[in-house]
Structure formats: structure tokens, C-alpha cells
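Dropping the structure in here first, questions after.
Excluded from the complex is one protein chain; the other protein chains are retained at their positions.
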Amino acid sequence: MKKLFFLSVVILLLAFKQQNKIKVLFFGDSITQAGVNPGGYIMRIDSMSKQQGINKYEFIGAGIGGNKVYDLYLRLDKDVLAKNPDVVIMYVGVNDVWHKSSSGTGTDADKFEKFYQAIIDKLKEKNIKVILCTPAAIGEKTDFSNSQDGDLNEYSKIIRKLATKNALSIIDLRKSFLAYNLKNNPDNKDRGTLTTDRVHLNAKGNQLVADEMWKLIQTY
Amino acid sequence: MKKLFFLSVVILLLAFKQQNKIKVLFFGDSITQAGVNPGGYIMRIDSMSKQQGINKYEFIGAGIGGNKVYDLYLRLDKDVLAKNPDVVIMYVGVNDVWHKSSSGTGTDADKFEKFYQAIIDKLKEKNIKVILCTPAAIGEKTDFSNSQDGDLNEYSKIIRKLATKNALSIIDLRKSFLAYNLKNNPDNKDRGTLTTDRVHLNAKGNQLVADEMWKLIQTY
Amino acid sequence: MKKLFFLSVVILLLAFKQQNKIKVLFFGDSITQAGVNPGGYIMRIDSMSKQQGINKYEFIGAGIGGNKVYDLYLRLDKDVLAKNPDVVIMYVGVNDVWHKSSSGTGTDADKFEKFYQAIIDKLKEKNIKVILCTPAAIGEKTDFSNSQDGDLNEYSKIIRKLATKNALSIIDLRKSFLAYNLKNNPDNKDRGTLTTDRVHLNAKGNQLVADEMWKLIQTY
Partner (left out) sequence: MKKLFFLSVVILLLAFKQQNKIKVLFFGDSITQAGVNPGGYIMRIDSMSKQQGINKYEFIGAGIGGNKVYDLYLRLDKDVLAKNPDVVIMYVGVNDVWHKSSSGTGTDADKFEKFYQAIIDKLKEKNIKVILCTPAAIGEKTDFSNSQDGDLNEYSKIIRKLATKNALSIIDLRKSFLAYNLKNNPDNKDRGTLTTDRVHLNAKGNQLVADEMWKLIQTY
């Protein structure tokens, strides 16, 4: 009888625990879309958590290739709020800058900030915890001679300002990628250190992003 | 006593009439911003209505230079809904196309449609009547050799599609401007017939827009 | 002895004929680069000439992907003049327009004309016959709603003006492609009628270009 009671308690606790899994949603562009592929940064975070015997998180990928900040805004209800996440990690900005030259449809800096803030507002309204990321790179050269370095630096400053203004955590991938390249890219190559093609992450890039995010996720 | 009663009735009627004025709001970019200047198309509509002794409309300009469709979206609550208009005339699209080449921050065609629809949805929700306009011109040459003619034609098709889909009235300025230029611009000049600078309206351009809009406004 | 004499004469005649072959060089971008592939327009011209038993032409492909008018200018000496062609068919303009939106490095209309004229001057100086072509298409929609239609029309007008000014033959591919699509593309699709991808030629596109060119080449 006692045993049975004990078992029920365990079952109840497990069920409770299941219900209480912290949903972490990754909201972004093609980099995040690839994050759920084998070797992708979201898969790596999932593996790391399991290796460490930590079972309290559920990880949800919500990345779509080519997305800019206002694409995230337009699909926020459907792809994020509808899934009731506890934590949302926003990783956006590369296409807002890149599309300026690749299709003439980048995002003005002031509109980037407005839509980014509008997303933060909607997430906070639902008591969702928000983590911001700066856009890591379009080109890995370390002497600021990648075409879009000026804009990436500016848009990263906007994101840092938004983090401060809204009292949010930030993962400063732009800084981490530069620091890593300064050490590991002595020939000033534009790809191959953390990216395959100047933008999308290779194994080392995915691991770096996973490490930075996992460190912060565990504080929730 | 009788006089006093009569006076009250008149006052009441006036107040009633005042309350019942149909608010027509013009929502757009620099072309609409200039519409409230002397000689601007909104001023012309106001004058025409007064000359015809029609006093039931109130005209509200809500144009801001450089605005694209998502700028309209971002300021919809503050600049439109807060003013409780009965009718909103949307006149946008030039900058969505133009900014592609002038600053690399034009609007993708599919996002143009999404934000446009989102504005229509919010206006309809408040039972506001919506009138759409196609973007008239960036250059007045009539042989489709103005740089942005391809995109202006495409974005105009999107607006026509939205009008049909949402069962809304449309003022097809792009067609009207072309028709007018085919008659009045035999030397195929890129400005000077209806615009001063390929985009912004001269007196004739303002009058043409005023005429087209006034014709439709009177049906409300 | 007589036979030997006869044979020598034949050999001499063949040699003479060989020397007298009219060298036709195709100078252009990726469309022309693909022209020497199986099924490409240059290969088709070569086949047609052989089928008709016409053996007096030698066809030389000189197309390089991504080339704009000033790329042709920069490699004129090495890739054209060094080969002593009798006739040069210039087919350029698509990238001058397209690169405006795809990389921000299109060619200004006035510079397009200057470099085009500079190439004509250098070819004429060597008594090379020059045939001009207008850029066929970036998108096959027939209602001028392909993004670059405005510019393609404008740059085609420049090429037509250059043909007139320099008294040169012109193959107006832009007109031919539009005419063909008006007949054969009733659904207003942007690709698939004469191109595979809005720009590069499918079998029908290669044949149309080959037909137009072959007609004109035979007059030399």
C-alpha cells in the first residue's frame, strides 16, 4: 500500500515535471532554420542538455530562411505565441542588412528598431522571457572590410540598446564571432572559420552559438 | 419663446450635422503630405466640395514623407484609428518600390501585400470604409522605360488584387496617369506633365487626383 | 602527274577557302557563354549553316558570365581584337540592369552608352563589322510588370540609338521576345516560354536567337 502510494506520487511528480518543462523557442532566419538539422545549434543544445542529464527544457525551432525582423513580426502570433513558449531567443538581423544589396529590400535601421521593439512588447505582454542576439557575421574578415560590417555593427548597436532599454539578456554573437576569428583566422579569410559561406554556420559556428545560448538558457 | 425654441432646434441640428460629418482620412506618403498644402489635392477636394455647397465631409490629411506600407502599418493606431475616420483613402507604394534603388530598403512584393492586407483588416474591423489607390508614377514616360515601371506595374496589380479580394473601391491612379500622359505628353518626357520631379504632383497632377477621389468620395 | 597537279590545286583551294572563312564572334555574357553548349544558340547557328551546306563562316563564342558592358570593354583587346574577327555580334545589357538590384553594381545608363560606343569605335577602327542586340528579357511577363522592364526598355532604346547613330545592324531581341511571348505565353508567366529562369535561354529561346542572328549573318 505504501509502495503504491509512493509510486503514484512519483508518477504525479513526473507528470507535473513534464507539464512544467520550460519551452525555449528559437525565433529567426535560415541560420536558425538550419539549427534543427543534425549538427545544428539547436540540436547541439538539446544534446548537451541530455548529456548533462538536464531534462527540464523543451526546445522549439522557429527559423525560416530569408526572414527579416518584420517577417518575424508578421508570423509572431502563429509561430510563437500559439506555442506558448516560456523563453524566446530572437536571432535576426542578417537579412535586414544583407537584402539591402542582394535585392534592394533591406530594413531601414529605424524600422528595424520599431519592429524589434514591437515583437518584444508582444512577448512581454504574455510574460514570455526574451533573449536577444546580435547578428554574427556576413563575412569573417577581422579588419572590418566585409561589405556589410558597417551596417552589422550599427544594427548590433540597436539590438544592444534594445536589450538595455527593455532590461533583457543579450547574447552578443557579433562580438563572440569577432573574438573567435581574431584568434583563429590569422589569414583574414571571409569564410571557413565559423561559417561555410560567410553567413551560415559550420560545425564550429554551430557549437559556438550553442555554447553561448546553453550557458544563458540554464539560468532560466 | 417660439424664437428661442427655433434657435435651439437649429443649434441642435447644427451640432447633429457636425457630429454626422463624414470623416475622410487620406493615408499616405509625401504626395499625401503635400496634399494639404495650398494647391494640394486634399485642399482641392475641400474647395470643390465647398464650391458645390456640399458640407457633409471633413477631410483629414495623414501623409508622411518617405512612408512605405509598413510605416503606415506602424502608425495606424495613432494616426488613423485614434481619429475615428469613416473613410480611409490609402495611397501608398511609390516608396516601397523607389527605396529599392535609392537606399536598398524597398519592400518585397509579398510583404507589401501582407502589410497592406493587415492594414485593411484593422480598418475593416472598425467598420471603416477603405478606398485603395495604385501608385501613380515614378517617371511619366509612356513607353514603360521609366526605371521603376516594372515594379510599379507589379505593385499596382497587387493593390488591384487586394481591392477585388476585399471587395473595396479602388482609384487606379497608375492607369489614369498613363492615359493622361498618352494624350498630353507627346515628347515622352519623364516629368512636367502631372509631376514636377517624376513623383510629386504639379497643379495638374493634384487636380487629376482630386477629381478622381472626389468623384468616389461623394458616393459615401 | 596530272593527278598530282589536280590534287595540289584542290589543296590550295581548300587552304584558300579556309583562310577566307568569315569569322563571326559572339561577344557577351552568360547567355552567350551558354551559346556554345550543346543546344546553345551558337551551336544551332553552326548546325544550321552546315545543314544548308554553307561553309564560309567560322563561329567563335566569347561570352563570360556576369559580364556588363565595361567588362566587354576591358577584355576587348584580348578576347576579340586578338582573334581578328570579321563580324562581332554584341549581346550585352542584362547584367548592366540586373546587377543594380542583385549587387548594387549595375551600370548607369549614360556610362552604358559611353562604354558601348567606345567598343564600337575600337571595332570599327579595325574594320570589323558590328551587329548590336538588345537585351531580351529579365522575366517574360508581357504586361511590363517584370521588375527590370523599365530599365531593359530604356537600355534597349540606348542600343537602338547607337545602332542608328553608327549605322549598324541591330537584332532587336527585346522586341522579338515580347512578340513571341504575346503569342505563346497567355498565362503571363515570368519564365518557361523562352527562358528557363527569366534570363537564360531554353531550347526555344536559343532557337529564336539563332534564327534571328543566322538571317542577318548570311548577309555578310
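Going in written order, the chains are labelled A, B and C, and every chain counts its residues from 1.
Throughout what follows, a contact is a pair of C-beta atoms (placed from the backbone, for glycine too) under 8 Å apart; a residue touches a chain by one contact, two chains touch by 3 or more.
The structure presented is a predicted model; accordingly, all values stated were derived computationally and were not measured.
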Chain not shown: contacting residue from A:Q148, A:N181 or A:T195: A:Q148
Considering the whole complex, which of C:I54, C:L74 or C:A179 touches the chain not shown? C:L74
In the full complex, which of C:K111, C:K175 or C:R191 touches the chain missing from this view? C:K111
Touching the absent chain when the full complex is considered, from B:G63, B:P85 or B:G104: B:G104
What does the interface between chain A and the hidden chain look like in terms of residue numbers? 100-101, 104, 139, 143-151, 153-154, 157
Spell out, residue by residue, where the missing chain touches chain B. 100-104
In the complete complex, the non-displayed chain touches which residues of chain C? 70-71, 74, 99-101, 103-108, 111, 114-115, 118
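Note that in this section only the chains that are shown with their structure count from here on.
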Distance-wise, how many Å sit between the C-alpha centres of chain A and chain C, to the nearest whole number? 49
Would you mind pulling out the distance in Å between where the CA atoms of chain B average out and where those of chain C do? 46
Centre to centre, by mean C-alpha position, how many angstrom separate chain A and chain B? 41
At least two other chains touched by the same residue of chain C: list those residues. 100-101, 104
